[in-house]
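Working notes for the structure below.
A single protein chain has been omitted from the complex, and every remaining protein chain is retained in its original position.
And now, chain A:
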Amino acid sequence: MAARRVGAGCWQRALWLGRRCRLPGGRESCRSSSSSTALGKTVDNSQVTQEEIVLPRRKTWDKLAVLQTLASTVNKDPTAAHYMFQDDPFLMPRNAANSRLYSLSKESGRNAAKYIIKNFPQYFDKTFAEPNVPCLMPESLTPQTKGVSEEALRERIHLRMVKESVDMFDQLQQGGTPVSLETTNSLLDLLCFYGDGEPTPENEQEEKEDLEEPEVNASEQKAPKRQFQRRSQSSGPRWRENNHAERIFKIMPERNAHSYCTMIRGMVKHGAYSKAYDMYIDLLNERHKADVHTFNALIRAAPYLKERFVERWELAKDFLTHMAQQKVQPTLLTFNSVLKSLRRCGGVGRTMSLLVLKEMEALDIEPSLASYDHLLSMYYKGVDAQSSDIISEVLDEVEKRSFTAQDPDDASFFTTAMQVCCDLKDIKLAYQLNKALEKGDNWKFLDVNQLNGYWSKFFSLLCMMEQIEVVLKWYKEMSYSLFYPGPKNILDLLQALDAANQLEVIPSVWEDVKQLGFSRRQDLLEEFLSLMSRDQHPSEIQLAFAKCAEEIKAVHEPAGPGQVPLEWTGSALGHVVVLFSRAGRIQDAWNMMEHFQKINRIPTDKVMDEFLNCAKQTNCPDEAIKMVKLAASLGLLSSQRLKSRTEEEFELSETQKKALESIKWDGDSSDSDSDSSDSDRE
């Protein structure tokens, strides 16, 4: 209580207390504020005894402490979409495509606003906020210093204006003004980082997007490309021969270790690996020492410098030995670089990676998620003989800790690990992984794109390995809030339902499929129909199935302008007929039957039998005759059998009998016709 009182430091309350007790508010006065007279007395006493009242010092709070505490009380709502969609209930996404679209549009709106502010700062000269909020104001991107001087050059470098900086440097050189080593080095930093290209606005925007909402960053085709770029460390332009960085490096009157190091890092970043190695040799010849980042870059370059696996490892090891010789202490990133290089060293990598991990342990460097990610992909990607030893040990380690990001590669751990669990078909490991993900802030390592992949893999594994009740429970909790199931997840779910003999759940799954926007996927529809029509079920389930069938039928029919209906396949058509027949909807079933002729397909015997059964149950001899007629016109062998069945099982009137007889005659005469249509078909 005392903390709250003081922490709040609220003037009003203190004032009120002060007035009432007429005395500097201390601890005692607050405790019983009900009787002011009694208070006054005690206070008088204290004054008499000259007791000093120590005012508590102000308690300083972390400005986020309260919010963090509050945030930790919020549980996840399994029925709700992601928080970022909750501004507008109308724009609540119901499937993966919508979710992507909405989050992209939200972010692009934000980016547009930023673009305007950045490009037209002159319209934003009023500061309305008091105190000012700098992040909402335009940054000044125009250099303030005029003229040609080192000061101006430094400012341009700071503002990351590559071309202007180079021009300014050249002017200074031509003017004979020496540029200090430090400034030249930072110019080299700039040039090497951007690979001698301008930091393009798209690039920058992408990076900023990355910072805020990485999942909305790129459209579907773009995302893998970007990842690939990241993996090969060659984002941005390639290193060109004799670019400005090299030129400036050459004309530098004196170079220190930093100059060499930044050149090496730039060359590695932009894919000039052998150049980087040569530069490193130069550095050694000049008797300089490289720094740890440079070694990290060189180690990452090792797989590109040598052909054979062993040689690659030897080179990386050489760099490590050099580090030890030059007394450069390795960091976590050093070892992560080693592990990353070992990924490209095949079996050698697998053997050596364990030694590397032991070395880290010996140096008290805790592996990050990236280290484990490299390890897992070494052991489980493309290796046939798989055992769960390594991953279970890794998970045991991961489970114990809450991680913070230390390496850009940290992000891919959880997806990789889940993939491994899927490959091993080990549900226990997957549960363990889930537990690790829930620990601390570990969830932050999955952005929304990866989240979808992670959970859909997990869900497929569940469908494969778990009891159907458990699967359905997860399905309820996960879909829409954690991820949007993909077509494959639905297929897996259907298979699990089939295996557990719970086909009555199918109509509700179909509802979900409609919302997820997969109602036009042929493979899914096929699976639905074949599962529904395979066995006979109680009548209410059959009715529900027939409803689904009707909706599936609707997808195949022209609905509105611009909507191309799906093509019927023979089997789908047959399944729909069976479903209608079993539900006793003879008219709908007949309509479907007629489609067979339109699309030149043949109904199977099963379909026709079901149809006849239905006709019998609903007592519709007319339909049965039509059926026989159809079968005869298609020239089916079974038409004779159907005809005799119709004669036996139905009570036919005279006209109907006649009709039936005439069919037979028709069928005989149209034999040649049906033959020709057969050949057409084939």
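Rule of thumb we're sticking to: a contact is a pair of C-beta atoms (placed from the backbone, for glycine too) under 8 Å apart; a residue touches a chain by one contact, two chains touch by 3 or more; residues count from 1.
Definition applied: contacts and distances are computed from a predicted model.
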item	value
Listed names "Prolactin 2", "Potassium voltage-gated channel, Shal-related subfamily, member 3", "Septin" or "Small ribosomal subunit protein mS31", with the criterion being the UniProt name of the chain not displayed	"Small ribosomal subunit protein mS31"
Residue of A:50, A:68 or A:655 in touch with the missing chain, whole complex considered	A:68
Residue touching the undisplayed chain, where the options are A:355, A:470, A:499 or A:559	A:355
Contact with the hidden chain (one of A:97, A:141 or A:324)	A:324
Option touching the unshown chain, where A:240, A:293 or A:439 are the choices	A:293
Residues of chain A in contact with the chain not shown	7-11, 14-15, 18-19, 22-25, 55, 58, 61, 63-68, 70-71, 74, 76, 82-84, 103, 131, 133-136, 160, 186, 189-190, 193, 207, 210-215, 262, 265, 291, 293, 308, 310-311, 317, 320-321, 323-324, 327, 329-330, 347-348, 350-351, 354-359, 361-364, 379, 383, 385, 387, 389-390, 393-394, 397, 404-408, 410-411, 441, 443-448
